[in-house]
Structures are given as C-alpha cells and as structure tokens.
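Only a single protein chain was left out; the remaining protein chains are all shown in position.
Take a look at chain A:
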Amino acid sequence: MRTLGSDSGFGELFKQYDVLGAFWVNIQLTLWSALFALVIGTVLALFRISPVGSLRWAGTAYVTVFRNTPLTIIMVFLTLGVWAQLHVTLSDDLQKNFFRLAIVGLSVYTASFVCEAIRSGVNTVPVGQAEAARAIGLTFLPAARIVILPQAFRGSVAPLGSTLIALTKNSTVASVVGVSTETSSLMKNMLEFNSSLLVAIFLTFAIGYVILVIPVGFATTALSRRLAVQR
C-alpha cells in the first residue's frame, strides 16, 4: 500500500494525469444514465399511478427492490454475475463494455428515484384540480394534459434535481464495474503514487465535484421556485 514513488510537484501532476478527462468520463456516465433513468422512471411512475392493478404492483415491486439495494451490489452483480456468468456483453471492446454496464447499473438504480420524484410531483396536485377539470367538461386525456400533468411536472422539478445530483456523485461507483478512467480510480492512482500531496489531490477532486454539483442544485431550486404553483 505504502508507495513512496516519485513525489512530483503539484503542477506537474496535471501534466502527468488527465484529471479533466476523468471528470468528462463521469459527466458522460451521468448524462447517459440520466437519460435512460428518466425514460424508465417515467414509465414506472405511469405504472404506479395507473388504475391497472398488475402494472401498479410491478412498478411498486421494482421501486422497492432497487431503492433498497446498494448501488455497489448492483454494479458488482453486473460484472461478476451478468457479464461473467450470464455472458451478457454490450460491446466487443472491453472498456466500452464496462462503460455501458456502468450506465445500465446507474440507470436501473436511479430510475426508482426518478419514479418516486415524478410520483411526488403528481401528489402535489390537489384533488380539487381534477374535480374542477371534470366539472368544466374535460374528459380524461385533456384533463391530464392541460390541468394535472403540467402542475405535476412543476412539483417534481426539485426532487428530480436532487436525484440528478445524487446520480452525478454515484457515477464514481462505476470504478467497481471496471471503468478505470473515471475520477475515483484516477484519484486513487494519484494518491498512491504521491503520498506527500494526499490532501491537495483529494481537495482538487472534491472541489471538482463541488463545482459540478452546486450549480445543478442552484438551478433546480431556482427553477422549481419559478415554476411553483401558487396555491
């Protein structure tokens, strides 16, 4: 563990290691997973609010299982189980394969949180809104499209924002699947070979995440305030 290699200066490190490139890998992981998670999560939310019992049950079961399983175990299962034992391959290129497996893991995990965020948005709409829509003669689809879903979407902006932040941070768990170019793997590598700069290296990566995550928080808070339905 204790490797006292060539301790170079702090500035030299950035020539030696591609820190920005590592962050770019995490951003790519985040964006792809956010896209898939949004699709799966929306479908699950539709299941959970539908009047069809079996779909509701399926949606609830999915959310219960994936919200209560650690992301790490999903990731390990994807490599050691699904890829190594069930021989599910997503690309012939090994690195690309791991990258895609990580996206699968992040997506199926995050989808359960997206589903709950959307559902909580629907829950913010008072029943009176639906009753009013019915009263002025709107049938199901127009009522949903014109009255209920726009309000539901506004209510789910804030929880979706915190889900996106969590996803950004969770993208580091991709190192468990073997994505070796992302930030946590690179940081570990750098720390092991530059023991004298331990704190400085950690702070560099940490501040990178602060810069990445905090604007998302500000943006979604501002957006949800602006979109908030006055009641």
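Criterion: a contact is a pair of C-beta atoms (placed from the backbone, for glycine too) under 8 Å apart; a residue touches a chain by one contact, two chains touch by 3 or more; residues count from 1.
Note that in this section contacts and distances are computed from a predicted model.
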- Omitted chain (choose from "Amino acid ABC transporter membrane protein 2 (PAAT family)", "2-hydroxyglutaryl-CoA dehydratase", "phosphoenolpyruvate--glycerone phosphotransferase" or "Phosphate transport system ATP-binding protein") - UniProt protein name: "Amino acid ABC transporter membrane protein 2 (PAAT family)"
- Note on the structure: Full-complex touch with the removed chain, picking from A:Leu31, A:Ile148 or A:Leu227, is A:Ile148
- Of A:Tyr17, A:Phe36 or A:Phe77, which residue touches the hidden chain? A:Phe77
- Note on the structure: Even though one chain is not shown, chain A touches it at residues 1-2, 49-56, 58, 64-65, 67-74, 76-77, 80-81, 84-88, 113, 116-117, 119, 122-123, 125-127, 129-130, 134, 140, 144, 148, 159, 162-163, 165-166, 169-170, 172-173, 175-176, 183-184, 187-188, 191-192, 195, 198-199, 202, 205-206, 209-210, 212-214
